[in-house]
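The next block holds one structure in the form of structure tokens; read it before the comments.
Complex shown without one protein chain; remaining protein chains in place.
Chain IDs A and B follow the sequence of writing; residue 1 opens each chain.
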Amino acid sequence: MNIQEKISHWVPEAQMEEGQIPAFRIPASRIHDLCKNLRDDQETPYKFLVSLIGMDWGDSLGVIFQLSTLPFDQSVLLKVCAEDRENPQIPSVSDLWGIANLYEREVFCLLGIRFINHPDMRRLYLRSSWNGYPLRKDYNPDEALNPLNLESEPESDIVTQITSNGEGTIQETESALFEKEEYVVNIGPQHPATHGVLHFRVSLDGEIIRKIDLNLGYVHRGIEKMCEGYTYPQMLHLTDRLDYLSAHINRHALCLCVENALQLELPARVQVIRTMMDELTRIASHLLAWACICMDMGALTAFIYGMRDREKIMDIFEETCGGRLITNYNVIGGVMADIHPNFKQRVKDFIVYLRKKIPEYHDLFTGNVIAIGRLKGIGMLSREEAVSYGVTGPSGRASGFSCDLRKYQPYAAYDRVKFNEIIREEGDSFARYMNRLDEISESLFILEQLVDNVPEGLFQVKTKPIIRLPEGEYSQLVEAARGIFGVYIDSRGDKSPYRLKFRSPCLSLVSIMDSIARGEKIADLIAMGGSLDYVVPDIDR
Amino acid sequence: MAFLNDDEMTFSKYILSWFTGIKSLATGLKVTIREFFRPKVTERYPENRATLVMFDRFRGELVMPHDENNQHACTACGICMMNCPNGTIHVISKTETTEDGKTKKVLDRYEYDLGQCTFCNLCVLSCPSHAIVFATTFENAVFTRSKLQKVLNREGSSLRPKAPVKELQANDSPK
Partner (left out) sequence: MFDFAIITDWIDQTLKTFLPDGWTFFFECVLIALALLTAYAVLAMILIYVERKICALFQCRLGPNRVGPFGIFQTVADTLKMLIKELIPINSVDRVLFFVAPFIVIAASVLSFGAIPFGKGLQVLDFNIGIFYMIAVSSLGVLGIMLAGWSSNNKYSMIGAMRSGAQMISYELSVGMSLMTMVLLAGSLQLSEIIEAQADTWLLFQGHIPALIAFVVYLIAGHAETNRGPFDLPEAESELTAGYHTEYSGIQFGFFYLAEYLNMFIVASIATTVFLGGWMPFHVSGWDSFNQIMDYIPSVLWFLGKTFFVVFLSLWIRWSFPRLRIDQLLQLEWKYLLPLNLLNLLLMALVVVFEWHF
């Protein structure tokens, strides 16, 4: 049975919509059971919740659930409408997928839709006293409504939930997040080791962590709303600033999404150049992740060594792309300029250089008895939790979750190169740490295969001066350095999208901090955060 | 020193852990002492300003190149201003009457705010007359924000007489 037959079997009222991705309109009351059936289906289980996209369709508010099978070959969009625009409510799926907890809080924050039976309905990014819901089409951006608050407001510890008891009656309950006698310590937002501006409130029992509460939104810039006002070429530079360590790869995702929508055929040279730049970005990102985990644990020398080697990649980027971190290289239809004549030689020299350094890194840090004692067995993440929370990338693969999109859904030139997917089963911080170093070796291998075989051809395909995407919904997932980065565009035929959504890999990484940190010591919190390696601007967008 | 759990520890493992622990620490020490004697990679800036060469694609600051007759190539078409995502560029034009009595639009002031620019390169790519480029100056720090708002066309400059506008070929790398 294909997906349409299955859904009409479970939910006869579902209406199918035509498009690149199978999409169905589902009534709100049936969505929870439908998701459960799809997730647990024997033939093609849709185990992975890609994202939860809050939508304002003009007349009604609603949510689109984007589910995917685990080989990532089939995905489906389930559209749910909330009937009442004043008080929109939709059943929650947070008991089916762990990541839905944060996704639904994000939708509530930006659109005002509340989820029934969600355990913790607080706003995720904006402060609870913010007036208005930014992603709604009738949002008033007037500064007078939300003036800059010059006094400090303490975060409220009251958590509201709306529950339904099955017969349709809805009630609101409030509970406290932390009990009065709990010893709550703030880690962040200004802290040398939280990899960005992130606030954890940690409830401690001596040295043991009992609970962690996240407080996000310090770097929330409203990128998705900004993109609704930009044309497609103008919004490319924003993707560089999401997860800035995988700047290339994020921009690649958006360009691929637009190019697939326009059905542009890319020349082979563009594919290979983009793949090489992606792999260089991945190496740079993993080097920084390695350097930062060493620094968080006190080995500052290792940090400087990682940065010194990363400088070589920065030089390669600067020579070809013009920028070191914000490389600004991919455009719709290709790349901005052809690779510099020195590019090939520099990459070859770099491959030789880094291959000599990686054994030194293992000598310096990996084999060290102190490092092993601090990383092994800390922060265990099981495979089921990884799937449920959407933890992909090297952290997910350290728990046995095989999720490398370069293997499953190859894009650019990944189908033409040979490389291994690095999977470990232990699921602790040491496995996550080792995954990164092994992935650097794999990326060097990919670069070696490509650097001498760059096909001749155009580096950019001509596009119209004003790019209008045909009407419809488009989605693209790529393998960024930290996990699966996704782009969803809903276009109404304009030169700007009607709705653009970025699926951020780091939100999943930070969402499991609570569950893996319980029972560990507070000194290990930093090691766990370092091994997960999240980047806060990607979380907050 | 393998810090094993109490239930896994046996006497032989304890003795062995002494040796493996010390050996791993000694390997780490060897790496750092080797690095101690290698030449350092630090760039001696600002002493090396005389010989410092930036990569020519580096985006440091937007400039409008003027030639030796104090002429630039900007026709005040405003395409860069339309393409700029965040309003960094303001093209202010004025009307001039030529000798034949025709009125035409010329550039009065080309305002560029270095503090707001995201260096996305859209202005340079979309300019049909190749009037603006990114220079490699990187020492742009100033003490007041108003000094970051620059006017790119110089005093008394004018438009260079029309040369045939080059079509942007796909194989050309834009400078």
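Everything below uses one rule, namely that a contact is a pair of C-beta atoms (placed from the backbone, for glycine too) under 8 Å apart; a residue touches a chain by one contact, two chains touch by 3 or more.
Keep in mind that what you see is a predicted model, and the values were worked out from it rather than measured.
Contact with the chain that does not appear here is found for just one residue of A:13, A:40, A:83 or A:207, A:207.
From the options A:31, A:371 or A:447, the residue with contact to the chain not on display is A:371. Per the touch definition above, the residue from A:82, A:135 or A:294 contacting the chain not shown is A:294. Summarising the interface, chain A meets the missing chain with residues 183, 185, 191-193, 207, 294-301, 304-305, 308, 364-365, 368, 370-371, 373-374, 521-524, 526.
Considering the complete assembly, chain B touches the hidden chain via residues 1, 3, 18, 25, 28-29, 31-33, 35-36, 38, 40-42.
Operating definition for what follows: only the chains that are shown with their structure count from here on.
With each centre defined as the average position of its C-alpha atoms, the distance from chain A to chain B rounds to 27 Å.
By the touch criterion stated above, chain A contacts chain B in their complex at residues 230, 233-237, 301, 305, 308, 311, 315, 318-323, 326, 328, 331, 336-338, 340, 360, 363-365, 367-370, 372-373, 458-462, 465. Looking at the complex, you find that chain B touches chain A at residues 1-3, 20-21, 24-25, 27-28, 30-32, 35, 41, 55, 57-59, 83, 85, 118-122, 125-126, 134, 170-171, 173-174.
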